[in-house]
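Would you mind keeping the following structure in view while I ask a few things?
The complex appears here without one of its protein chains, the remainder shown in place.
Chain IDs A, B and C follow the sequence of writing; residue 1 opens each chain.
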Amino acid sequence: MTADRAHPNYVAIWVWLVILMLTGVLATLLPLEKSAVIGLIFAVAAVKAVLVALNYMHLKSENWLIYALAIVPVLLVVAMTLVLFPDIVYRH
Amino acid sequence: MGEGTVASPVKPPQGIRPTMSHRARVDPIRLPVARTAHEDRSFWRTYIFSTDHKTIAKQYLFLALFMALLGGYLVYVMRWQLAFPDTSIPGFGFVGPETYNALTTNHGTIMVFFVAMPILLGAFGNFLIPLMIGARDMAFPRLNMLSFWILFASSLVIMSSFFVPGGAAAAGWTGYAPLSARTEYTGVNWGINLWLLAHALEFASFLMGGVNFLTTAITMRAPGMTFFRLPLLVWQQMTASVIFLLSVGPLIAGAVMLLMDRLLGTSFFVPEQGGDPLLWQHLFWFFGHPEVYVLLMPGLGAVLEVLAVFSRKSIFGYRWIIYSTISVGFLSLIVWAHHMFISGMDPRLAMPFSITTILISVPIALIVFSMILTLWKGSIRFTPPMLWALGFIVMFILGGLTGIVLGSAPVNIQVHGTYFVVAHFHTVLLSVVIFGSFTGIYFWFPKMFGRMMNVPLSNLHFLLTLIFFNLTFFPMHAVGLAGMPRRITNPLQYEFLQPVQSLNVYITLSALGLTLAQFLFLINFVWSIVAGRKAEDNPWESATLEWTAPSPPPHGNWGDTIPTVYRGPYEYSPPGVREDFLPQDLAPSARSD
Amino acid sequence: MRMAVVSEQSAPARRGKIAVWWLIASEVMIFGGALSCYILARTAGPGWSAEAAHLSAILATINTFVLLTSSMTMAMAFAAYQKADQRGVCRFLLCTILLGLAFLGIKAYEYISHIADGLAPWSGSFWSFYYLLTGLHALHVIAGIIVNIILLLAAGKGLHTGYRIEIAGLYWHFVDIVWIFLFPLLYLSY
Partner (left out) sequence: MFLNWLPENVSIHGAEIDSIFHLIYYITLAWFIVTVGALIVFALLFRRRDGQRAAYITGDRLPHAAWLLIPTALVLMLDLWIDFRGGDAWARVKLHAPPSELQIQVTGKQFNWEILYPGPDGRFGTPDDLQIDNELHVAVNRVVGLTLKSKDVIHSLYLPNLRLQQNVIPGREFHAWFQATKPGVFEIPCLELCGFGHSGMVGHLIVHTAEEYDKWVKEQWPAPSSPLKESDQP
């Protein structure tokens, strides 16, 4: 938050984000298996999210507390989803 | 160094600058001046729309006590109906089954969300966190004020739900879908919508409150107040806030979905159109179970503070308690499905959740052992707060142990949904809410209101509460073992419950006694605020920072300078020193040995 | 707000940042809960892909582009603040607000055309979730726009909006990240 902190090149990040976005859209047109396509577009989405978080949200230059605040809820959501899979998805 | 920094705020006063820069060296993450104090001290700004954390704490307390009267009235009607089914209840009249369901639902909602949380988090957290860490106010005083007023609005909404056509929500405090999702199943329409709206406001209020608590405790500690010099109550309030913030999200999403089901005719939880009722239960309990620990933590914190002060001894294993608290917080997020063993969820999930559930008893047990060992070789003073604290431990052990019964998946098959559950969670929650809250209220009353409470009346209140509490809830376990279902209106409709009806009558009479005993407190409370003996700054000879401020503390809490902290919070009876306690802000050089 | 001393200014900035990160943590749980339900329900219920095919991936791609760009302008507003470039702050904040409004406009157009086609929230599970997730997200966009307008008004008066731009930015970028996941979840994976 100090005035003289070097910050990432916001425009370059934006270019990357747009490229990734187009990759994600074009991936749906690939003649691959459905699961592969879905894996691909979500990998792209995850990379985009990480780019935004690290650069625009300045997570790169934050301390461990902020990192924990960003990561723990995500892990919790993933864990909750996985735990609920047998119950909601594979109904017996 | 300057004068009157507290009374003339708005612009940072000149005199405080040197102090500031000095402090900045001690601890870079310092918070400056009392920036919240306002010159405009009209009646409205001082007592109603105040941003002072202490006034807001009192507002929470008064709101909670009022709502407790309402919740108590509901339980009076319910218990009377159970003991003497289908008779006219004095002060109410006849209770139909629809009304009874509305009573149970709102009794649960009000007691958990409008009594327990406002007292334990709203009042204790607001009052004590800034005072204990040596801050002049919360990090965001206006947000703090907003939190309270949103809660106030929420309590108006829940009260108004009794007066809409169709009556108040009647789908249980858990609001299981599809019963809660479609009007035709309960006959209650606007009651449930308002009930959900009240929850939304309540969650928004405590979400903002939690953010405020955590930010305050992280960024506004006094110079020298490291994390391992924080009083345990602050640690536990922090843990409670973290658990709340992390667990309430899915339920907020779920509540929006349920409201959409009701208002827009969507089908998230209605199976006919492809919804899944179990999803609601998961979302509800993902929050609902951590909520128990959200309530428990502040109560536990208050008891620990009191134990140290009145046994004149350091808390046994301060650090171990902190580690346990954090592990309880973590574990509480992964035990929710033990409320759902027989709900129809995949039975293979039961054992993992049974194990985490029973594991959570391990850190809790450690805290209980530590509380008991704190008494070892102490010099115990049986003041009113100490009596409540000891009562808390006994009742909490009892409630915790019956939890093992419920946490074991196979035994849960038998006792789930019966009065055994009711007895268990009332023992736990009431030990936290009644004993924990009274521990805190009797202990910090002198600091809050600048006066002492009447001791004989306090002791009588404790004695009667302890007796009637056990007379009420201990037999309830037996009723539950006999198989009496929760939320039934009339036990006489069941042949197998005929033998326990006399117990039901007996429980009702004890519950009446328990309720009446609380009026002793109300009398004492009001009388002491008006005419109690004036309190000194530190009447209990406690070492933590809140007692270094005047009683009651002025706006801004301390005069010119914020205290600097030199040691941990529980330095009682240290060797080689004449005094039997060392306040946290006593400079080592000033020690008189 | 005219406090020159560094410690006094950095303290509120730090407090604000920590508070917003806590808020984001709880927001992650809110959106996470809803997304988790959506993923579970969609995996369990067959036949959702046909419903999802009604959505316009082109409009959504444009919307993603709009939101990503708004994130960049928001970050640049903060960069301008760091360079004490008052006009730059105003310009970039205005861009962010306009892009946010453009996003909402496109979203509204989508809503209207879907409802005109008879695809309302009560038209089945997929549509329930579609309106839930995008509606919840749109509410956050609206909240972000309001915050940005307040900052713009303050900046227009020449006041130092300072660290608040970074804090508002954190929230704005978070809303962007939510959309980054909503986009493939709703529009691309049919």
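Here is the rule we go by: a residue touches a chain if its C-beta (ideal position, glycine included) is under 8 Å from a C-beta of that chain, and two chains touch if they have at least 3 such contacts.
Just so it is clear, the structure is predicted and the values come from calculations on it, not from any experiment.
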>> If I'm reading the header right, one chain is hidden. Which shown chains does it touch across the whole complex?
In response: B
> In the full complex, which of B:Ala171, B:Val422, B:Leu466 or B:Ala517 touches the chain missing from this view?
Replying inline: B:Ala171
> Which is it among B:Thr46, B:Ser160 or B:Ser361 that touches the chain not included here?
Replying inline: B:Ser361
>> With the missing chain put back, one of B:Ile380, B:Leu509 or B:Ile529 would touch it. Which one?
In response: B:Ile380
> Of B:Leu69, B:Leu263, B:Ile413 or B:Leu522, which sits in contact with the chain we cannot see?
Replying inline: B:Ile413
> Which residues does subunit B use to touch the chain missing from this display?
Replying inline: 96-98, 100-101, 104, 170-172, 176, 178-179, 185-187, 271-272, 275-278, 311-320, 342-344, 347-348, 350-351, 354-355, 358-359, 361-363, 365-366, 368-370, 372-373, 375-382, 390, 393-394, 397-398, 401-402, 404-405, 408-411, 413-414, 416-418, 477-479, 481-483, 485-490, 493-496, 500, 570, 572-575, 580
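In this text, only the chains that are shown with their structure count from here on.
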>> Looking at chain pairs B-C and A-B, which one is connected by more C-beta pairs in contact?
In response: B-C
> If you average the CA atoms of subunit A and of subunit C, how many Å lie between those two points?
Replying inline: 15
>> Averaging over Cα atoms per chain, report the distance between subunit A and subunit B in Å.
In response: 37
> What are the residues of subunit A that contact at least two other chains?
Replying inline: 65, 72-73, 76, 80, 84, 88
> Tell me, which residues of subunit B touch at least two other chains?
Replying inline: 218, 246, 249-250, 276, 279, 286
>> So in the complex, the part of subunit A that touches subunit B is made up of which residues?
In response: 65, 72-73, 76, 79-80, 83-84, 86-88, 90, 92
>> Looking at the complex, which residues from subunit B come into contact with subunit A?
In response: 218, 246, 249-250, 276, 278-279, 282, 286, 333-334, 337, 345-346, 348-349
> Given the complex with subunit C, which residues does subunit A contribute to the contact?
Replying inline: 1-5, 7, 10-11, 13-14, 17-18, 21, 24-25, 27-28, 37-38, 41-42, 44-45, 48-49, 52-53, 55-58, 65-66, 69-70, 72-74, 76-77, 80-81, 84-85, 88-89, 91
